[in-house]
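Note that this complex is displayed minus one protein chain, with the remaining chains in position.
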C-alpha cells in the first residue's frame, strides 16, 4: 500500500446522531454510503444545488401499472442529502395504480389533479381507504403497506413528501415477480398458485 | 370535569426515540406534550383521521405580509402526530412575502402557481436565492433562516412539507415586534434605531 | 387526592428520543402510547419484571403456515418497554414457513434446531437466500421484505431479536387476505386474478 | 372504573423522535416517565422556570470521597426537561475525588478553581489522564469509565455539562458496596478478596 | 498531494444514528462531513486530544457588539467530534451584547462574572428574560431566538455548553447585514426602512 493510499485511508468517517453542518450537498460522482452521498466541496455549492426542476413536465404512464413515479430522492436531487426529507411526483393514467408498497419512513400525499383512492393497512390487517379530491392530503405512517388507485375517468396527479432523502421504496409485486426470487419460493412464502406466479413473473419480467 | 381530573390531564408526558406503534392520532381535547398530543383511542380511529381536507380553498392575503399560511401541523391534522412530517399551503398575494423565519426542521417547498423568489442564508452569512417557476422545488435545510417573495404580477401558490409534525415556525419580525420584548432590548440586541423599532412595533402590534 | 386519581397519576407514560431513566417497566393495565406503555411504579419493580419465562416450551405448529411465533415484544415482556430491543421464538413444523413479511426495525435470526432457508429481498428486487444450519445467524435489515422456510424433514427452531420493543410485524398475506381490504382493491393493487384472491381470502379468513 | 378515570386513561401518550414543542418544563408533582417529567401547564411557565440558582454557594466536602456533587439535572432544574442537556457543580476538598463512574451520555468538564487530575479508560483498557489547570476543559465520551482527583493543596471547583437532562450517574464503588448486592456475588464478579469487600461494604454502608 | 488524492479527500461522508465507537477525534487536515470530521488514526490519539486549553485567557471585546465569543466547537476542539456536545467562553465588555441569535441545539449558560440580562423568545412571540447573577444558569431551548446583554458596570464572563459539537450559530444581524443578501430583499423580508438597512449594512460590512 503506497503512501497516498495510506493517507487516504486515514480520513474516512465520521459520525453523529444529529446534523452538525448547515447542509451537505451530495457529490454523485462519489460512492454512496449508508447515510447517503459524501459532501460536495462547500466552496462549489451554488443556489442551483438547493433547487430541483425535474417536476415541470408530466411523465408518461405506459407501464403495466399505468403510472409514472418521478422520484426527487437524494440521487436525483443531491441537495436533499442528509436533510431527512424528499419528494416525488406521481402521474396516474386512467385506470392507473401505485401498487401496494412500503418504505422506511412516513409520507404525506397531496392530490393535485383528479380523484384518487388511497389506503393503508395496519399491522392488525385493518385497511383504511377513501377517495381523495383535489387539495386533499393523506398521511401514510412509517413502514405500513399502502396504495393509490386512480378513481376517475381522467389522469390524476399527486405530489408526495417523505421524511428521508432516500426512503427505500419497496413494491411488493416487483419484489416477488420482477426479480430473481425462484417461483417455488414465491409460492411457499405467499401461498400463491403456481399458475398465478408464472403469469405475474412473465408480466413483470422476473426470472423463474 | 372536576379539578382532580383537570389536574390529572395536565401531566401527560411523552416522547420517543423511535416509533413503536403503527400510528398515534392526536386527541386535541387532551394536553399537548413535548412530543405532541396523546393518542386517540385506537378503536375510534377512522380513515378520516388520516386525511386533511383544509387545503381545498385559497386563503385571503390581506395581512401586512400579503400572505396566508395554512398550516397542516399536528394541531390541525392530528393524524400526523408522532410521524415526523407535516405540510402547509402558502398563498402569496401580489407583492406578498413570507418574511425571514426559521424552524426546527428541514423543509421542501413546491411552487404550484406564479413565480416566487426563495432564499436561504447559511451560518457564514452567505445568501442563496433564486426565482422558482411552477413545478420547482427548493430545499431549506434545518434551522437556517429563509424567506419567500412573490416575484410576479399575479398571486402565487406553494405547498411545503417539513420533517416534523410541529416544526416550530419562528418569524423574526413577529418575535421582535409583535410580542412583549421591550423596545429598549430590541434596539440593543438588533442594533436598530429607536424610531425603526417604534414604527414596526406599531405596525405588528407589539407592546412597548 | 382520592385513590382513582392516584391510580391515574401512576400511568403517565413516556419515553424519549434518548433514554433518560434507567428503565421503564410497562404497566399493561394502562393504555399503550406510540412509544409503548406507561411506566410501572418504580417502587413496585422486582427482578421478575426483567425476566421472561415464556420461551421454555415449544408452540404448536398447526396453523396454515405450520408455524408458531411466540413474540416477546413489550406487551408480553413489559420490562423491554422503552429499551429498543425485543425477542421471539419461532417454531416451524415440517413444511412450515414464516411467510414474507416486514417490520420497522432490523432483526438477527439464530437457527437453534433443524435447517432453515432464510432470505431477504432488497429494494432493487434482488433476493438473497440460503439454508442456515444450527448455530447460524442471519441479519434482516430494517424494513426489507424477508421470509423463512423449514428446509428439513424435522421441526425447526429459531430465536430472533429485533431492535424495537414493538417492531410492528406485517405479514403480506395477512394484510391482503385476512383483513377487510375489498377483493376488488386487492386485485388492482397486486395484479392478482380474482379466483386467486377469492381462494386466499377464504383460506385466511378475510372479508370480501 | 368510573368515567372520569376511563376518560383519563385514554389520554396517555405521545411520542416522537425529535422535539416537537418549544419546551416542556417538568412538573415535579407528577410521576416521572422514561423521558423525564410531564409538561407543566404552559400558561403557568415563567422566566424562573428557565433559570437555576442553586450553584451560587459551594457544597461541603465531608463525605468519604471528600467531594460534593450538586447536580442540576431535570429533577432539580425542571426547565431542562426534554432538552437533552444538564449541568453539575463539583466541589473537591483537599484529597477529594470523584470516584470512577459512568453515565449514559457524554460530558464536558471545566476546571474553574485548583488543579484536577482527570482521566478516562476506553474499552481497550487504555487510560488517558492528565492534570487540568484553571480554564481547561476535558471531554468524557459517552458511557466510558472516568474519574477526577484533586491534585492540589487547596479545594478545587469544576462545572460540567452532560448531553441529557438525566444522565444516569453510576458510581462503581457505590454500586458494589453501598447497595444490596450480596458480598459473595461482589467477590465473584469483581475477583475481590472477602476482607476487601467487607471493609468497603462497611465504609460505604452496603448490606452484606 | 496529487490531484487524485485531493479528489479522494473530498468525498468523505458520514454520520450516525448512534455512537458505535468509543470516540472519534477529528482530523482537521481532512474535509469536514455533514457529521463533522473524519476520525484521527486511533493509534495516534493522546490524552491531549481530549483536552482544550483555549479558555485560559479572556478575549478582547472591541468589536461592534463589545463581545468576544471563544467557541470550543469541533473545529477548535476536535476531541468533541461525534460526541454531541461543545462549549464556548463568552466575554462581554461594559455595554456588550450577544445579539439575538439561534442554533440547531439547546444551550446551558453559566454566569461566572458580572450581571447579565439573558432572554429567549418562543414561537408565540413571548419573551422570557431576567438578570442573572454569578453562579446562575439559564437554559435556551433548541432553535429558539435568544440573547444576552451585560447588565453591569464591569466586564462580564459566561461559559456555555450546547448539545452538538457544531451547533450552527446564526446571528440575525450578521445574516441580514454582514453578508451578500441584497438590501432590497432585506427590506422586503424584514419590513425595514431603506436607511436603516443601509446604516447597518455599512456598520456590519455587508454588500449592497
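Annotations
Each chain gets a letter, A, B, C, D and E, in the order it is written, and its residues are counted from 1.
Methods note: a residue touches a chain if its C-beta (ideal position, glycine included) is under 8 Å from a C-beta of that chain, and two chains touch if they have at least 3 such contacts.
These numbers were taken from a predicted model, which means no experiment stands behind them.
The residue touching the chain not shown here, chosen from A:68, A:89, A:104 or A:146, is A:104. Looking at subunit C, the residues touching the absent chain are 19, 22-23, 45-48, 50-53, 55-57, 72, 77, 79-80, 83-87, 105-108, 110, 112, 119-120, 122-123, 128-130, 132-142, 144, 159, 161-163. Panel shows subunit D; residues 64, 97, 99-100, 102-104, 117, 119, 121, 123-127, 129, 142-145, 147, 149, 168-170, 172-176, 178-181, 185, 188-193, 196, 199-200, 203, 206 of it touch the chain omitted from the view.
The criterion applied here is as follows: only the chains that are shown with their structure count from here on.
Between subunit C and subunit E the centroid-to-centroid distance comes to 45 Å (mean Cα coordinates, whole Å).
Residue positions of subunit B touching 2 or more other chains: 4-5, 8, 11-24, 33, 35, 38-39, 41, 81-82, 84, 104-105, 119, 123, 129, 142, 144, 168.
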